[in-house]
Structures are given as structure tokens and as C-alpha cells.
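Removed from the display is one protein chain of the complex; every other protein chain stays in position.
What follows is chain A.
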Amino acid sequence: MGKATVIPFGPQHPVLPEPLHLDLVVEDETVIEAIPQIGFIHRGLEKLVETRDYNQFIYVAERICGICAFGHSMGYAETVERLMGVQIPERAEYLRVIWHELSRIHSHVLWMGLAADAFGFESLFMHCWRLRERVLDIFEKTTGGRVIFSVVQVGGVVRDIDDAQLAEMKRVLEGIKDDYRQICNAFLKDSSVKNRTVGVGCISHEDALAMSMVGPFARASNVNNDARCLGNGGYGKLADFQPVLDAQGDCYARVKVRALEVLQSIDIIEEMISKIPAGDIAVPVKGAPAAGAETANLVEQPRGECYYYARGNGSKFLERMRMRTPTSQNLAGMATALAGCDLADVNMIVLTIDPCISCTER
């Protein structure tokens, strides 16, 4: 063994779209220890809840992250509704699930493109992102936005999707599904993908449990943890929901879980479209959360479980709003996955946890 050396990785690195720093302690080409650091872009968005009332803050919440924008606005609204005892109309619950699952598809396909780019499969990267554009087109037609949608309000949603648009969405998703299966085959069967991912960055089931990992990162280590199983909102209306799991715990398993979750999300949307009831899309919400009232909520974002906490102070301004995002929960797991890997695999392992630093540094 050679002498231990510390190699700084990031915060600026070609594989990282956002600033994450790792101190990699290496001996020869093997990483002995990895110490993660964030904190380069802390924005203080949680503090803004003091100067924006609970209706205005929804627009701040959805700007926490460009990929999970819808999920954050939905999670925030659900938390405030829980705090104030508001029951939203059933149609709004279905619409929220449809948009949230579309967000998951676009997040996963974006990530698959980035992963393909990281292991040098450029054409696969382009196919993924071309497919993602079609999902963004659905967003544009139904919400008017491609990144920030602003369709959630406390008490429901602000826009409906009519029957013609729902039928069109179903037709487009059928087309996407056919094309996606080809991309999925490349990810799951191509030898060049397997060479870079199989047996790399393994996390055992026990370690995943011990690190309280969440999201596809945990499910790839056979941890049956998916907040959608809790049946909050429209997810309680699903006939049957079983999380996608894999037991291998390596980078390939993480690719596989996300790849299969895209198909699962398309099935969920189709089920929601077939079952969506007619009716109102929002209820008026008046008053303010009581002083000292507090509640918590869990939402399964594309990258994993997100925890929301809210406390009222009797005014329209919340006393505290907190979002614990999946990446902050997975940093310890990432450090564990990196210990013992080859230096050349670091970028692949970091990517397969799908870190979102803008979510983490709200």
C-alpha cells in the first residue's frame, strides 16, 4: 500500500451540476475514506417563511429545486393543510398525483441521461433527454410552465386538466412508454453500462438500514421504504402499490430501480386518469394556523423521502417551516459507498445517489 493522500473532489467538477465537495483519502487508487461537505450555496429559504404568508410561501417552496419543484409545492401545501385541518377536493388529490408522477419521470430520465453522460455513452444521454422533452411538453400544456408550474395552492390546485387533455396525456405517455423501453434495455442489458456499474459502490441492506437511507438509493439495497406506501392524498386511492426493490445494492441496482420506477410512474398516472372523479379542484382556506400548532409530513420525492415540518404562531406567517430533503439524509450512505472504491468510480457512485445540493441547501 502507498502513502495515504487526500484528493479534493469538487465543489467544481464536470460530473457535478451543483457544488459538493469530497475529501477523498486515497491509498494508491483506492479510496479509504470520503468526507462530504456542502454549504457553498446556502440560500436561507426557510427563513423567508417569516416574511411571506402561508399562501405566498408556496412560490418559494417550489423554487427550492428545479427538478422537484412540484413535489416541494405539494409537500408544503399538504403540510399547511394538515396544520389547518383542511380537506382538499378529491379531484385535486388526483391531479397532484398526476403532476407529481410526471415530475418523477422527468427527474429519473434526466438523471439517466446524466449517468449515461458520466460513463461516456453520449448517444444514450441524448436519447434520454429527448424523451424528457416530451414529458416537459405535457407540463407546458397542462400548467403553462416547464420547470416551475405554480399550480398548487393551499386548499387544492389552481388549474384543472380537462378530459381532452387527460386523453391526450394518456396517448403521449403510451408513446413515451414504447420509446422508453428501448432506452431501458440499453441501460439494463448493454455490456458497456454493466462494466461501469455492476459491483461498484455496494451498500449492503444492513448498512442501508443503519444509515437510514431513503429513496431509490435505499430501495436498491432492498430497503422497503417509499413514502407513497403511506397513502397520503391521492396515493391512498391506488389499487395496489409496491415499491421497486433490488437486493444488489450496487450502482447497477440503483440504475435499475430508477429505470423501472419510470414505468411504474406511467402506470400510476394511467390509473389516476382512469379513476379521476369530477368536481371542484380547490376549497377556500381562511384564517391562520393556531399559535403553537405544529405538524409534520412525508412526501416521496423523485430522490427519496422528504420531511416537512410547520409550526404556526396565530398569524398568517408561519413560525417555522422545515424541509429535510433526501440528499441530506443520504450523505452518510454516500460516504459509506465510497469507502473502498476505485478512484475512477467515485464520479459514478456520487451520481447514483442523485445528489441535489440546491434541495439540501434551502
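Basically, contacts are C-beta pairs under 8 Å (C-beta built on N, C-alpha and C of every residue); 3 or more make two chains touch, one makes a residue touch a chain; residues count from 1.
FYI, contacts and distances are computed from a predicted model.
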Query raised in the report: The complex has one chain missing from view, so what does its UniProt entry call it, picking from "Phosphoenolpyruvate-protein phosphotransferase", "Phosphoserine phosphatase RsbU", "Nitrite reductase large subunit NirB" or "NADH:ubiquinone oxidoreductase"?
Result: "NADH:ubiquinone oxidoreductase"
**Report entry** Contact partner of the left-out chain, one of A:73, A:232 or A:347
**Finding:** A:232
Report summary line: Checked against the full complex, the residue among A:170, A:194 or A:322 that touches the missing chain is A:322
Query - From A:15, A:209, A:283 or A:343, residue that would touch the chain that is not displayed - result: A:209
**Report entry** Residue among A:55, A:150, A:222 or A:313 that touches the chain left out of view
**Finding:** A:313
Query raised in the report: Residue-wise, where is chain A in contact with the chain that is not depicted?
Result: 35, 37-40, 42, 44, 46-47, 50-51, 209-213, 225, 229-232, 288, 291, 294-298, 305, 307, 309, 311, 313-317, 319-320, 322, 324, 328-329, 331-333, 361
